[in-house]
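Dropping a structure here in structure tokens format, bear with me for questions.
One protein chain omitted, others in place.
Naming follows writing order (A and B), and every chain is counted from residue 1.
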Amino acid sequence: MDVIRFRFDGRGIEAEQGQSIGAALIAAGYRSWRSTRRTGQPRGVFCGIGVCFDCLVTVNGSPNQRACLTEARHDDQVATQEGAGRDHLAG
Amino acid sequence: MTTSPAEPRYDVAVLGAGPAGLAAAVAAASTGSRVALIDSASRPGGQFWRHRAGDDGTRQLHWDTFRALRDALERVEHLAGHTVWHAERTEQGFTLHTVNGGAASEVACRTLIVATGAYDRQLPFPGWTLPGVFTAGGAQALLKGHGVLPGQRIVVAGTGPFLLPVAAGLAEAGARVLGVFEAGTPARFTRHPVTALGKLGEAVGYLRTLRRHRVPYRMRSAVVAAHGEATVRAAGVASLDARWRIVPGSTRTLDCDAVAVGYGFTPQLEIPLQLGCATRLDVDGSLVTRVDGQQRGTVPGVYVAGEACGVGGAGLSLVEGELAGLHAGYTTTDTRLNRRHIDRLLRRRAALRSFAAAMHEAYPVRRGWLGWLAEDTVICRCEEVTASEVRRSIVDLGATDPRAVKLYVRPGMGLCQGRMCGYATSWLTAQHHGRGVRQDDLLGMSSRPIAQPVSLGALSGHADD
Partner (left out) sequence: MEVARTTADVLVVGAGMVGAACAYYCSAAGLRVTVLDRAAIAGGTTSACEGNILVSDKEPGAELELALLSNRLWAALGAELGAASVELHHKGGVVVAKSPEAAGGLATLTAEQRRHGIEAVDVAPDRLFELEPNLAPDITAGAHYPQDMQVQPMLATAELLRRARRHGASVHTGTTVVEFLRGSGGEITGVRTDAPDVPTISAGWVINAAGSWGGSLAELAAAPIPVLPRKGFVLVTEPLPPVIHHKVYTAEYVANVASDDAALQTSVVVESTRAGTVLIGASRERVGFDRSVSIPVLRMLARQAIGVFPFLSDVALLRSYLGFRPYCPDHLPVIGADHRAPGLVHACGHEGAGIGLAAGTGHLIAQLLTDREPDLDLAPFHPARFQEVTT
């Protein structure tokens, strides 16, 4: 099966074809890729099926993507999401 | 109500491609209806038959049934990757507003079959927000859908028979499962007359698997705390009394790197509620859609099958899906129904529902779980609302129902819209007022006019990309 290669916070991650970003990150040993808005706590996959919105991550510049649902694609730039993930808008 | 000038493209639209939705779509198509099957996943199967590309089904249940249904989808238009964010009644039927990636589109249909399934029901406990704590279904989904183990040393906890396949699957895939901690004492259940249905046979098989992997199965015990800094490092496991209160001094700590928990299921009712379908409180305490003998909801043209009208497992979902699909198909194509086949399905539905009710009665949630909460335990994961903030809104601000709690201190206002915390918030409010959780409590936390986030650009009609 084809191996998908993407970047997570600059590091190379491999995923199987069809695997979600969340699953690939867990397989690579990561558990969290988001910090909460209010208390900055780490979060990762919880429900795994797109219901809880805890595993939010920034993919190719778009924040709030559910890592458990978003299929990993070649050359994706995946980044840890701090808070709401749109700090660039705050002026 | 809006009017769509053209005749709807589909006679029947089915929401959800799990057992109920697949059975419904295939049955409706067999009557000659034009059928759309709408599902957010890229592959059919739902949570029950979640699988990877090229999966040969070795570790799946009833895989032959799935393959037959999947093959029969040739006659159905399968709109994979589509999420419905709003359903609207029209003069000719319904318009379903969907998003696929960033793109918005609409699907018009004359009748609608809702088979949206359910997700794990959660009881919060200290530390449950730590990365490495998963829902039982989430742990299973990682494995079945992606071939990934959530950890190497895993604690499985909660209540209900679903814990068994989850634990067995993890153990078979090579994880060290440190134990299955079942809060209830489902001993009576084994004597239920519907044992013949083979369901218990499944359970026995899982227990055998667990024994082979030396996984202990403990009743009246629960994970009441998760410990760790950045990720879970240990689970606090306690013995419970009959009301699920922690037996003093019984808590011990198990070193682990993952916890999988689930206390039954919460059916997904966004679409029936948007359309105004009536609901009821099921035996397991879930809010479910009311349906009649044809799987019709109380709104004309809406059929509901599977967990959305009562949690009962894949077997019942298949029967309900077929009933819904046949009736919706007969209605839209004016074909004659096969009475004997329908009667057979109805008898099977009755038996499986009786089994489900017995199962729910054997695995009730007991109020003692509220005592597991610390003041600073998060109830709403999205908005990070703690147990003490919820209680303050009840005691100081006069919240008499969970919707009021939500309005004052925000549990359920976040991205998941109360799907995770609605049940717990309802319990906390009801308990304070000295009563049980009522249908209205759950309804107050379940209204979601926008079922899934949709970008304002997509909504406004501007291209998103």
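Rule of thumb we're sticking to: a contact is a pair of C-beta atoms (placed from the backbone, for glycine too) under 8 Å apart; a residue touches a chain by one contact, two chains touch by 3 or more.
Every value quoted in this text rests on a predicted model; they were computed, and no experiment measured them.
Although it is not drawn here, the omitted chain touches the following shown chains in the complete assembly: A, B.
Only one of B:A103, B:V204 or B:I450 touches the absent chain when the whole complex is considered: B:I450. Within the complete assembly, B:E383 is the residue of B:E182, B:E307 or B:E383 that touches the hidden chain.
Taking the complete complex into account, residues 37, 62, 64, 83-84, 86-87, 89-91 of chain A touch the chain not shown. Where chain B meets the chain that is not shown, the touching residues are 1-2, 86, 88, 97, 274, 383, 393, 396-401, 403-404, 407-408, 410, 413-415, 417, 448-450, 453-457, 459-462, 464.
Heads up, the rule we're going with is that only the chains that are shown with their structure count from here on.
Distance between chain A and chain B, defined via averaged C-alpha coordinates, is recorded as 24 Å.
Across the interface of their complex, chain A is touched by residues 40, 42, 47, 52-54, 119-120, 129-135, 137-142, 145-148, 150, 230-232, 381-384, 414-416, 419-420, 453 of chain B. Listing the residues of chain A that touch chain B in their complex gives 1, 16-20, 22-24, 26-27, 31-32, 36-39, 41-54, 56, 64, 68-69, 71.
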